[in-house]
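Here the complex is missing one protein chain, while the rest keep their positions.
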Amino acid sequence: MLSNTLRQIQRQSVRAFSSETKIWNVYLSGEIHSDWRNVIAEGVQKKNLPVRLSSPNLNHEDSDDCGAIILGMQEERPNWDRLGAKMNDIRTKTLLSQADIVVVCFGEKYRQWNAAFDAGYAAALGKPLITLHPPEISHMLKEVNASANVVCEEPEQVVQTLAYVILGELPSTPKDGDRFIPIADRLGKGNPNP
Amino acid sequence: MLSNTLRQIQRQSVRAFSSETKIWNVYLSGEIHSDWRNVIAEGVQKKNLPVRLSSPNLNHEDSDDCGAIILGMQEERPNWDRLGAKMNDIRTKTLLSQADIVVVCFGEKYRQWNAAFDAGYAAALGKPLITLHPPEISHMLKEVNASANVVCEEPEQVVQTLAYVILGELPSTPKDGDRFIPIADRLGKGNPNP
Amino acid sequence: MLSNTLRQIQRQSVRAFSSETKIWNVYLSGEIHSDWRNVIAEGVQKKNLPVRLSSPNLNHEDSDDCGAIILGMQEERPNWDRLGAKMNDIRTKTLLSQADIVVVCFGEKYRQWNAAFDAGYAAALGKPLITLHPPEISHMLKEVNASANVVCEEPEQVVQTLAYVILGELPSTPKDGDRFIPIADRLGKGNPNP
Amino acid sequence: MLSNTLRQIQRQSVRAFSSETKIWNVYLSGEIHSDWRNVIAEGVQKKNLPVRLSSPNLNHEDSDDCGAIILGMQEERPNWDRLGAKMNDIRTKTLLSQADIVVVCFGEKYRQWNAAFDAGYAAALGKPLITLHPPEISHMLKEVNASANVVCEEPEQVVQTLAYVILGELPSTPKDGDRFIPIADRLGKGNPNP
Amino acid sequence: MLSNTLRQIQRQSVRAFSSETKIWNVYLSGEIHSDWRNVIAEGVQKKNLPVRLSSPNLNHEDSDDCGAIILGMQEERPNWDRLGAKMNDIRTKTLLSQADIVVVCFGEKYRQWNAAFDAGYAAALGKPLITLHPPEISHMLKEVNASANVVCEEPEQVVQTLAYVILGELPSTPKDGDRFIPIADRLGKGNPNP
Amino acid sequence: MLSNTLRQIQRQSVRAFSSETKIWNVYLSGEIHSDWRNVIAEGVQKKNLPVRLSSPNLNHEDSDDCGAIILGMQEERPNWDRLGAKMNDIRTKTLLSQADIVVVCFGEKYRQWNAAFDAGYAAALGKPLITLHPPEISHMLKEVNASANVVCEEPEQVVQTLAYVILGELPSTPKDGDRFIPIADRLGKGNPNP
Amino acid sequence: MLSNTLRQIQRQSVRAFSSETKIWNVYLSGEIHSDWRNVIAEGVQKKNLPVRLSSPNLNHEDSDDCGAIILGMQEERPNWDRLGAKMNDIRTKTLLSQADIVVVCFGEKYRQWNAAFDAGYAAALGKPLITLHPPEISHMLKEVNASANVVCEEPEQVVQTLAYVILGELPSTPKDGDRFIPIADRLGKGNPNP
Partner (left out) sequence: MLSNTLRQIQRQSVRAFSSETKIWNVYLSGEIHSDWRNVIAEGVQKKNLPVRLSSPNLNHEDSDDCGAIILGMQEERPNWDRLGAKMNDIRTKTLLSQADIVVVCFGEKYRQWNAAFDAGYAAALGKPLITLHPPEISHMLKEVNASANVVCEEPEQVVQTLAYVILGELPSTPKDGDRFIPIADRLGKGNPNP
């Protein structure tokens, strides 16, 4: 039997058919207090993927105050917030609507209703959706994940998914490491269905 | 000067033009642990509004287990959850997509990412959106509220909004009670803009 | 040569083919300070047309204050206005989007930017548009009229248009009265094109 | 601990919120040589579900010859087949496009490319999709099932799914019978995620 | 071997699955100088088909003069024609856009560019299209027919098509009469493809 | 008073606002037996307009026989024609659907139902439509022209329209030559409306 | 406490995530008698924003006479106006429909129904909308502003909004100058909601 690593080498010799490179627009929505976007950006760059990343404005303070700074302050918080949110909305909805793939990241600490809102918005537009969150909050996200194509736990998995989707490139080490057995080896040829 | 009550009576003599009644489909999304839907249903019935209310399945246990009961159990929670969520999804997306108005309720206790997801889904379809939540969580909902037509704090306000939108009927007592002064009285005619 | 009246009788014996009656939804947008909607409603009733008329809320004071009454007052006029306008918007966009035909009336006295806004909204949705306004403001409305199917000067013409479109019924007296000559009589058969 | 049966009774006392009944259009595509549609029709009738079932023409011979009978015979089979297929297509695409839910049944014996074609057509229109097939052909259907909301093995499960989606009604006996344990009992409250 | 008539009887015992009747909207466009619409209307009535027929205004003189009668005469023919055409357009596009099936009839005598225009309009909206014309003009209509589901020579064939599409009912006498042989008889079972 | 020529010079100093050049896709449909497309192509090149012209296949014989050459001959003309028409359809509908502007030319000699079909198809997609035909057939084209933005008699007018729409450039000589008087001169300022 | 200027510097170090520059199409509709477009164009150039500005034809005389010059004069003003308006419409609707952001400017002097029409058209297409007008006419524009993302008083604010939306860049001086206090400073952390 072949080692997994060797198998990977074999596999990678047969790649997806593509006579010319398309640039894939990928919108990164959600969580702004951790560095997941940078991990994805570095991974995309390292693998040299034909990907154009975009995101909402990531400066929390600016996204709260932008409306008040440009248009003037408001006495009450809901009015202050609305000015800013409608301004951010121009960027968010434009980039999300023009994306090929939408990635939405949820964390344990914040409610991030805007992330779930973006996921719903993307789903209604028929965008392929990738969610990213720690497994501990999986149950609370079951409706969101039901509309997702891929549910990741780590940003590296998002990069691996993009590499596979776009170039047909799979990681040399599977998530389950040496325990990984291809389905055809495990169940035998002929599509048994235990 | 006329009392507010008298003013209301005057006003209500001039109503929206409508030669025949349309049934308005209103979908009630979100929060399933409080009785806000019943308050709206009773208000709609009391005012005899031409409204057909609908909602997701409201039995938490059923909505978790429906897939496993009908299709069989799954070993792992994410698989169990997915079976159920995809089944609930048939109801949710169908009724939401066919609604004239979508109401989404958020509470302080739960994350309700599915409520925010529904709000995003409705917004992308161009549905008029009414949100309902205690004012304390307003800031966290600023992106969701920016896509809403009306932001309510109490379910009675949702009923009042429906009554006004559909029949042109306004409550006899304004939210601010006797302190209420019509804008034309306060600022004078001629559209001044202080 | 036949008199015009006789001709009309002849004509009306050959009517549009329709084996069953459809109800036509007609939305009446614009001008709220004159009685043009009542003229149309009476004409529709008199001719017994299968038409369901609808309109925005016609009470100016209510449409200004509805938001402030239900949701609470706002200090500044733009905030006060926004609360009301977003609430009225639920009714306006729903009925306009579900209409078969949109009629928009402009008067000389007011700017009625909302009427022109509704006309643009209807045009983008591909709705058949009928405008109604005195001929004196025709030049200022040239872009709006360029998207209209029919441009009327009097509400009676709107009723006549609906009667013709739906039932194939034409008025017994043409607008130009006895001066009216059918095009075939005037130019002769065979489609000459002077 | 409660017995499963008792639990079901408890559950069924809390039903989906719906102030008025909507008729659900359900299109039954695929397999025409077994009686699965009758099983569903009987189940729907027995449970008194507000469902309007529809299907393609089920007479194999008619669906082959309809074009040749009405329009005239063709020398070559592909031309003969095209005449018929384009005629059947009027029924198929109209009913499928107007359905709320599309059910597609695959069997082991035939290739049923038209069933898979209908599934793809429904998916592109965003229709909720239920597939029905013996588990043995699951692998060959993996792309189709990936677009489905629910994957059933027996037509009774389709009926159960409709009853749950529309009325919130669950079967008194789960698929796994007495082995069934609700997820909250199995894993405990608080959304653990093993 | 069974006679064709007997075969038809056999066949008709297995009908399309439909638990409740849908009304089919059928728009009849084109040719206004022959009686093809009446033939279809009588056929539909005789077979008791659940069909709602509609058409453009069929009075040639009215459809030329409607605009000039209601809105006033125009000096030049193109302006006169435009007034009328835009008014007729309200009826035409509304009924065509809301139809389930569009039938377009072409004759040898007139150019009927409006019929071809309607066919293109229907095709772009994805409407099932039935064309009706004498075989002699088939070549000139090849682009139009390429977008049609069914190409008929006689209005009776349109009725037969509707009866088959909606009820699964086939004519007792095939177009080719006794010469008709079902494809399975002619080529044998097993899908040979000569 | 200024001469018309001088006026033109004045006018051309104030041009449409456009900070960067967009390429306009213009599809030229209809008439294939005259040289109107070449006239437009030369005009576009001479004026250096940022325009990409496209058209259906213009070789009549090829467009008849393409299907039979590539896929094989058919016995009957309608089958032969269908093979070719469906193949041409790929080019036609793709280019037409991706055009910014659709120009359709009609001549007196041929029926050109495909030209009218394309016009209807473009109208349903909301494409700006320019028609081009001799004035003698204007009446027969009244429904088509009612959906057109511009009705031209000569291909030079199509070029002039493109130059004006894209660059704001008007011809130095108006169609009516020295008789031309600007509307403001003729009627005076202030929008009189005789 | 930090000075506002210092705060701005801090803020600007954290910018929106964008790995590659998209060109934003911005359509400038409305008011043609003041220089607001030039102010925006200069601001966009000065800040080096990746923006492509476009507009309707800005030459009032040309936009009135274009149709009459190219297609020939008309006797009556409404016909003259229609020829021109339909020609301008090609440019207007194409550029507006292809824009990422639509800016509409209203002035006190003119009725500018075409500006409001464009705003309605943009809103129906779901385009992000920025309105620009003096505060004195705010009440008359309440329905239009209710569909806007941002309501500006000065063209510089439009430039600032574009700079923030696209690059995350905020002006060094807030509208309220030294009086400006970030919301988090004013209300304290933790989302209080007074």
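For reference, chains read A, B, C, D, E, F and G in written order, and residue numbers begin at 1 within each chain.
By definition in this document, contacts are C-beta pairs under 8 Å (C-beta built on N, C-alpha and C of every residue); 3 or more make two chains touch, one makes a residue touch a chain.
All figures in this text were calculated on a predicted structure; none of them were measured in a lab.
Student: Among D:V26, D:M73 or D:V144, exactly one should touch the missing chain; which is it?
Tutor: Of all options in D:V26, D:M73 or D:V144, contact with the hidden chain holds for D:V144.
Student: Footprint of the hidden chain on chain D, which residues?
Tutor: Output for chain D: 77-78, 81-82, 84-86, 88-89, 92, 106, 111-125, 135, 138-147, 151.
Student: For chain F, enumerate the residues touching the unshown chain of the complex.
Tutor: Touch set of chain F with respect to the missing chain: 28, 37, 41, 44, 51-59, 61-62, 64-73, 76-78, 80, 86-91, 93-95, 98.
Student: Need a quick check: the contact residues on chain A for the chain that isn't drawn.
Tutor: Counting over the whole complex, chain A touches the hidden chain at residues 11, 14-20, 22, 24, 100-101, 128, 130, 149-152, 157, 160-161, 164-166, 168, 170-171, 174-176, 179-184, 187, 192-194.
In the analysis below, only the chains that are shown with their structure count from here on.
Student: For chain B versus chain G, what separation do you get between their C-alpha means, in angstrom?
Tutor: 32
Student: Could you list the positions in chain C whose residues touch two or more of the other chains?
Tutor: 76-78, 86, 88-89, 135, 138-140, 151, 193, in rising order.
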